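Let me begin by presenting the structure, written as structure tokens, before commenting on it.
With one protein chain removed, the remaining protein chains of the complex are shown where they sit.
Note that the chains take the letters A, B and C in the order they are written out, and that residue 1 is the start of every chain.
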Amino acid sequence: MSSTYGEKLKLSVFGQSHGPAIGMNLDGIPAGLPVDMDELLMFLARRAPGQNAYSTPRREKDHPEFLAGIVNGYTCGAPITAIIRNENTRSADYENLKDCPRPGHADYTAHIKYNGYQDAAGGGHFSGRLTAPICIAGGLCKQWLSQKGIKISAHISVLAGITDDPVALDWVNPDLSKIRSDFPVINPAAGQKMRDAIEQARNDTDSVGGIIECIITGLPVGLGEPMFGGMESKIAQIIYGIPAVKGLDFGSGFSGSYLRGSQNNDAFTIVDGKISTVTNYAGGILGGITNGMPLVFNVAIKPTPSISKPQQSISISQGMEQELVIKGRHDPCIVPRAVPVVEAAAAIAVMDAMLCMN
Amino acid sequence: MSSTYGEKLKLSVFGQSHGPAIGMNLDGIPAGLPVDMDELLMFLARRAPGQNAYSTPRREKDHPEFLAGIVNGYTCGAPITAIIRNENTRSADYENLKDCPRPGHADYTAHIKYNGYQDAAGGGHFSGRLTAPICIAGGLCKQWLSQKGIKISAHISVLAGITDDPVALDWVNPDLSKIRSDFPVINPAAGQKMRDAIEQARNDTDSVGGIIECIITGLPVGLGEPMFGGMESKIAQIIYGIPAVKGLDFGSGFSGSYLRGSQNNDAFTIVDGKISTVTNYAGGILGGITNGMPLVFNVAIKPTPSISKPQQSISISQGMEQELVIKGRHDPCIVPRAVPVVEAAAAIAVMDAMLCMN
Amino acid sequence: MSSTYGEKLKLSVFGQSHGPAIGMNLDGIPAGLPVDMDELLMFLARRAPGQNAYSTPRREKDHPEFLAGIVNGYTCGAPITAIIRNENTRSADYENLKDCPRPGHADYTAHIKYNGYQDAAGGGHFSGRLTAPICIAGGLCKQWLSQKGIKISAHISVLAGITDDPVALDWVNPDLSKIRSDFPVINPAAGQKMRDAIEQARNDTDSVGGIIECIITGLPVGLGEPMFGGMESKIAQIIYGIPAVKGLDFGSGFSGSYLRGSQNNDAFTIVDGKISTVTNYAGGILGGITNGMPLVFNVAIKPTPSISKPQQSISISQGMEQELVIKGRHDPCIVPRAVPVVEAAAAIAVMDAMLCMN
Partner (left out) sequence: MSSTYGEKLKLSVFGQSHGPAIGMNLDGIPAGLPVDMDELLMFLARRAPGQNAYSTPRREKDHPEFLAGIVNGYTCGAPITAIIRNENTRSADYENLKDCPRPGHADYTAHIKYNGYQDAAGGGHFSGRLTAPICIAGGLCKQWLSQKGIKISAHISVLAGITDDPVALDWVNPDLSKIRSDFPVINPAAGQKMRDAIEQARNDTDSVGGIIECIITGLPVGLGEPMFGGMESKIAQIIYGIPAVKGLDFGSGFSGSYLRGSQNNDAFTIVDGKISTVTNYAGGILGGITNGMPLVFNVAIKPTPSISKPQQSISISQGMEQELVIKGRHDPCIVPRAVPVVEAAAAIAVMDAMLCMN
């Protein structure tokens, strides 16, 4: 297994950045689920580059073509397959990367793993472009989960060290509607500072990273399996499949490890006749299984490794150090575009868990 | 799938805390690997409770009995199965937990998921005791990896907010021998403070958590598969199978998301004719694939949810709030005992990745 | 993966014939299913040797010990693990087999695959004894399926060329009650001839094989997935996991390939307001998916390879031919004992398919 995820749902992602097409195959979706193609395109647009000042100017249409699995607007039970043609590719920009790997990218590891046969152009199969197929699959799952009352929203909680407002104290009753649609933050002033920091990084031929907080509401109690099949494991496996993700924690997570048990334990209570917890440090998961509270996790995104600044690399063939200047225009920050990808990945994990429940 | 992990290696963990036995089945291990049973017992002893003042006084022998897969001290190619008999169990202590779930435990989620049929005694299949079988499997993998020059060591980097020394700057050349064997820290003074904090928590009928740093050296370049089969995904899936884990990051991880690309990128260099990186913010993984540098990750362990302090819970049957006092003696901190479990889980993930390499 | 089967249900079988124990782990069973231990023991007794004249006199108790997953007579949601201790083993009988492989056994292939580290005693992990754990898992599944109205019965349709009566013409309305409990045939006269043939083979220090027909009634429409997840694929994977199975067909199977479409197609009809087919040449499966008719398949069992007659083998170490005389007493026919194993395997496959249905 490699570019395949899931247990009852089987997602396969394929394609290379500069190959003929990228795409995904999603096997295991029940028949009869409606597909709102406009909503999907709007979701995909959130990830697309060139939408605004803070991302790469390379324009991609990124309209998916569905080859299988959907008939007359409904899933037909067969695997769903969609592709996106690659256009406007400029392979020449990447020719030298095969010998001179970019720091922070998979160029070097792919070169060794695939004995030099890897598709180096644009990062090949390791390109961030491969998150578009994840968004197709996840965008569909998001629609279906939404119909069951399960909502998934993410926002930038930190970017270049600038902090957004929290969604809600202890995430017991998060108000997801507070997340803005133009730039995925709650506090517009923080959002403006983040954009400024991105521009500053661009001007400095550098890049910045950040942290995305994702909240899922409306989950039933009992989702997930014990041990390695727990929701944390399921979510982690797919979230770490997103390029540039280097950290993930649930609920109080790393900061919770500084607390005492009496602080970090969520007391049980009854709200409107329903079992609930007073706080939600557990992030909605106990023993790997959802407890009906909002599922909350944070994802650390490293600063974009593609920077225009000269960097120290090597010539693999000559076994010596060599300066590298990456040409072309690159995103100084992928965090805003990664927000829908995190939502998509979460949707796939939750959809799989839903289908696994007896 | 639930209590099963792995791709080429298949680990199944079974048993409930107060059932007849716990154990594990490990399928896919090549034949002819030697087993050093003394070394394994010493490794298991690191996880065992009752070893010293800072853990629970309930004594367990925890000697595994191997039922299959090992003949005359060597693996025979058939699945390896080992069990540990449960002794000294006191199910009566847990009888009321079925109706009155402990905060921070899986009692409530298991109750809903299994319609009241779950084995509630001692947390059943969700008990931390189930980490013993993980240590059997991981202890064996650790031996075999060690013979290939791959070393796995972890230490407590934070406990109750007290910080240990880092293993090495940027983890380029970590000196794992600096980790002490009596208490897994580098700085003995910090270790003493941590022990004091545990004692203090015990006296306060409370508990504390912490962070474990794990370092793996000697890995080949090219381990891991792209996307969802990357080393981060593989390690995350098993690490999150350890009870009480709520966070995980790799290399610079969460703190790296505050840096700029020019800081966080690891420049390539040549050391002794070998391709290396100047720093190791990537934690040894690029594009999900090992780059030959030390693989480094941090695991956040929440404070033990079992505390003696009175807590607010509910009566599930009566639908009303109810105070809960957990009887018996409990670990005020599981972090020290979790250190070998993290090493074991890492060893299993790496062993699986090694077997998956073509 | 090797000794592991299933998708939603995960069966692992472990142990070697002369090791400390054999057993199985069954992960994915819902909580709250009742277990009738007496019924299970009666089912296991059908497979046990030494029950009557036509099988090996080596007595085994084969009483399983349940280590996990069952509490107070009900499944608790955790993996179910059971073991059977090996007793009365006589490893010395098999010492020379490591160098001089038995024709028709896995001795030679295991020797090469495992570089001589295989557990050769009694066939090790390849022994027919490993079908006992399959019967534990399958016996449980059979109970649970029975409660849903799904009945699984098999009989010997051919043994040493002697043919039993068919269960029912075209298997549209099979009367499974006609299968006798003392010897699993319908026609007692045929059964007596089969027993005589077994005795004759024993006297000739030889062995005989046969064909087992298995019929499953009460299945819902819609079980199975398309293509490689079809019921034929699912059943085939587990049935071929039974040692000595060399053939399998469904419905009219091989003989149906001699018919014309107009003969082999099952016309649809309405019986008591329910969609049915007039005949059942399809054996209850269309496109890999159950159609509500009885699921029927045949399993070819080769004659027991263990015979007392002198046979031509080789010395692996000396690279020369060598006569082999297998000592000890051996079953001249395993077909009668394989009948419950086939039922058990079918039950596991159907249970998995049931759990996979959305």
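The criterion applied here is as follows: a residue touches a chain if its C-beta (ideal position, glycine included) is under 8 Å from a C-beta of that chain, and two chains touch if they have at least 3 such contacts.
As the structure is a prediction and not an experimental result, all values here were calculated from the model.
Undergrad: Looking at C:Ala168, C:Leu286 or C:Leu355, which makes contact with the chain not pictured?
TA: Selected residue, touching the omitted chain: C:Leu286.
Undergrad: Among A:Thr75, A:Gln237, A:Ser252 or A:Asn298, choose the residue that contacts the chain missing from this document, as touch is defined above.
TA: Missing-chain contact among the listed residues: A:Thr75.
Undergrad: Among C:Gly139, C:Gly210, C:Pro294 or C:Pro336, which one is in touch with the chain left out?
TA: C:Gly210
Undergrad: Going by the touch rule given at the top, which residues of chain C touch the chain that is not shown?
TA: Residues in contact with the chain left out: 1-5, 7, 11, 13, 101, 103-106, 108-110, 112-113, 125-126, 130, 158, 160-161, 201, 204, 206-211, 221-222, 225-230, 232-234, 236-241, 243, 245-254, 256-270, 273, 275, 277-278, 281-283, 286-291, 298, 300-307, 309, 311-314, 316, 319-321.
Undergrad: State which residues belonging to chain B touch the missing partner chain.
TA: 8, 30, 77-78, 226, 355-356, 358
Undergrad: Which positions on chain A touch the chain that was left off?
TA: 1-4, 10, 12-16, 19-23, 25, 27-28, 31-32, 65-69, 71, 74-81, 83, 110, 113-119, 124-125
FYI, only the chains that are shown with their structure count from here on.
Undergrad: Using only Cα atoms to place each chain's centre, name the chain farthest from chain C.
TA: For chain C, the chain whose C-alpha mean is farthest off is A.
Undergrad: Rounding to the nearest 5 degrees, give the angle of the rotation that lays the CA atoms of chain A over those of chain C.
TA: Between chain A and chain C the superposing rotation measures out at 180 degrees.
Undergrad: Hey, how far is the Cα centre of chain A from the one of chain B, in Å?
TA: Once rounded, the distance between the two centres reads 26 Å.
Undergrad: Counting only residues that touch at least 2 other chains, which ones in chain A make the list?
TA: If we look for residues of chain A contacting two or more partner chains, we find 226.
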